[in-house]
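Only one protein chain is missing from this complex, and each of the others stays in its spot.
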Amino acid sequence: MNVFEGAACAFLWAQSQAVELDFWTKARWALWLLVGFFGIFPGIVAYMVWLERKVAARFQDRIGPNRVGPFGLLQPIADAIKLITKEDLVPGGADGAVHLAAPVLVITSAFLVMAVIPFAVGLAPVNLPSGLVYLIAASSLSPLGIFLAGWSSRNKYSLIGAMRAVAQLVSYEVPQVLATIPVVLWAGSFSLVSIFDRQVNQGWFVASPPGLLGFVILFIASIAEVNRAPFDLPEAESELIAGYHTEYSGMRFGLFFLAEYLSVFAVSCLATAIFLGGGMPIPFLAFPVNLLGESAWSYVIVDAMLLAVFLVKVLAIVFVVLWVRATLPRMRVDRLMNFSWKYLVPLALVNVLVAAVWYELVIRPGAFDAGRWMMGTAVTGPIVAAACWGVFAINRAHGARAPVSEQWPSVGRIGPGVGGRGVSRRGL
Amino acid sequence: MLRNLFLVISTLGLACALATVLSRNLVRAGLWLVAFFFCVACLFVLLEAEFLAALQVLVYIGAVSILLMFGIMLTRGVQGTDPTSNPSARLAPGLVAGGVLFLLLSYGISRERGLRTQRSWATTGERPAIEPGTEGPSTPRRDAINNMGKALGVELMSRYVIAFELAGLLLTAALVGAIAVAHREEAFEPSSKGAPASSPAAESASVA
Partner (left out) sequence: MESDIPLDWFLLFAAAAFAIGLIGVLTRKNAIAVLMAIEIMLNAANVNLVAFWRYGPLRPEAGPIPGLVLAVMVLTVAAAEVAVGIGLILLCYRRFKAADVDQYDTLSG
């Protein structure tokens, strides 16, 4: 399917008409492409894998990789060499072209998402006026790739994994998108650079009750979007071998692997950029950005600070993702759907309304001041808390009323009055 | 440069559309359809409507094509082959009809004269410029292009608010209708199809 790659190139190339296409722009893009997208991001992924193995090992009271290099630091390189040199198997009955196109589509999606993240002032690869929509659109390509991977493998486990994955990804995309609406409302723009600028003036968007709720919803939905535990049903190894990439080996599997970790990195970057104030170290101070002067050195110093803080925040979020993975068991498939449609989507919808209240109370009057912030928190905080409580209470009550049927998957004995309270409850 | 780009994209797009129509395997047809949607999104970018291009990718590739794939999975065999279609008997009349339609349309396009105050379509060689300095510092069209999301939101909430409300009503009706239609009555098969069938509508409601 070279059509996709060609069209993707054409897409990027066509974007160039919107900006001034002089030599320096081209050089900058070539630099981003070569250094960032082929050098740094795969390197980040490699060491995220190392970090995950180390962190998970500590959680499980093990040591983790420690043979190759000091602290096992060369382990990712050894793994990469192993992946590249492995035999590239395609099942006999597989649909060859689609089997190849699927991982390419997934990895393309993961890379395209990174193209609009503003890492620091002037350090966004492309500043699109509709960057957030572009980002969501690019990330919505990956369910298709996963579906094709499962379909083309001609393997029942692959197909079940792919169907699960698509249902899950499409479901969790809704709360993920809805959770970003408050940010767009407050910044008045889809451009991630404008959102960052707005946070320089107004403080981090997470520092408000609707922002906090939006951040939490975005975080949960993003974990589900990138198929991480506890939402890793599409590749649940105890049920489905490896889910949609069962029939992949060698570097094709490596592409899926790369895409998964790159997506984790990308959603962490997204959450950092739109909720956690990008590279700003202190919530309500425009601290490093106001040092920007005319000289090039001030840019270098400020950008270095911003980039360092940005990466620390991203690392913190990645650590939480790993922590969640090491702590929580996998969800059941019906509860997974329930959690998206009955909990996250209503909460996200309420959150949009609360965000409008916050906009009227705090952001529209003008420059940030503490009194208005206190008032806004006092008004919206109880609403957010009540909404969370209400959604959970209604769902619990609804779930308790539903009868337990014979078909319902359950751990303990089933029957009227036999199953314990915690065993046969419907819903979450 | 632009012209070559357009020619490449449109040729790819038409080839993908043709492959969609002629492919025997339904899943592959869906795949070609995705490529066609992508080419159309590229054309939108060439028309400086990048917001619409992103929406196109989001709604069509992210939701509609997935839904079509689900439909294929649930009605065909898993492999998606289409053995009942018999192109040879119907293909010739269909091709003739399509060819005649295209000839008619292209005749109309090339012979259009235009209103009294406008140029005809065939002689409109270039788009109205939006570079600064041609019509003053700020024109509505330039502002709309530079911040299309905002312009679209303002328009939908002011001038086209009735259309917007109707679209919302339509989406709600489609959401409820799709669930009601596709819902299985039998209790022995727990239905999970309501959720995927309804989601694209909800999704486009959230972006619209």
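Labels for the chains are A and B, by order of writing; each one numbers its residues from 1.
In this text, a residue touches a chain if its C-beta (ideal position, glycine included) is under 8 Å from a C-beta of that chain, and two chains touch if they have at least 3 such contacts.
If you're wondering where the values come from, they're calculated on a predicted model, not measured in any experiment.
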*Visible chains that the absent chain touches, using the contact criterion stated earlier*: B
*asked:* If the hidden chain were put back, which residues of chain B would touch it?
replied: 1-3, 6, 10, 13-14, 17-18, 20-21, 26, 29-30, 33, 36-37, 40, 43-44, 46-49, 51-52, 55-56, 59-60, 63-64, 67-68, 70-72, 74-76, 82, 84-87, 90-91, 93-95, 97-99, 101-102, 105-106, 109-110, 117-118, 121-122, 124-128, 140-141, 143-144, 148, 151-152, 155-156, 159-160, 163, 167, 170-171, 173-175, 177-179, 181-182, 193, 197-198, 200-201, 203-204, 208
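Just so we're on the same page, only the chains that are shown with their structure count from here on.
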*Per the centroid of Cα atoms for each chain, what is the distance between chain A and chain B, given in Å?*
27
*asked:* If we count contacts the way the header does, which residues on chain A are in touch with chain B in the complex?
replied: 1, 3-4, 6-8, 10-11, 13-15, 17-18, 95, 98, 101, 128-130, 133-134, 136-138, 140-141, 143-144, 147-148, 151, 154, 159, 163, 166-167, 170-171, 173-174, 177-178, 181, 184, 188-190, 334, 337, 341, 345, 405, 407
_So in the complex, the part of chain B that touches chain A is made up of which residues?_
2, 5, 8-9, 12, 16, 27-28, 31, 34-35, 38-39, 41-42, 45-46, 48, 50-51, 53-55, 57-58, 61-63, 65-66, 69-70, 73, 78-80, 146-150, 187-188, 190, 192, 195-196, 199-200, 202-203, 206-207
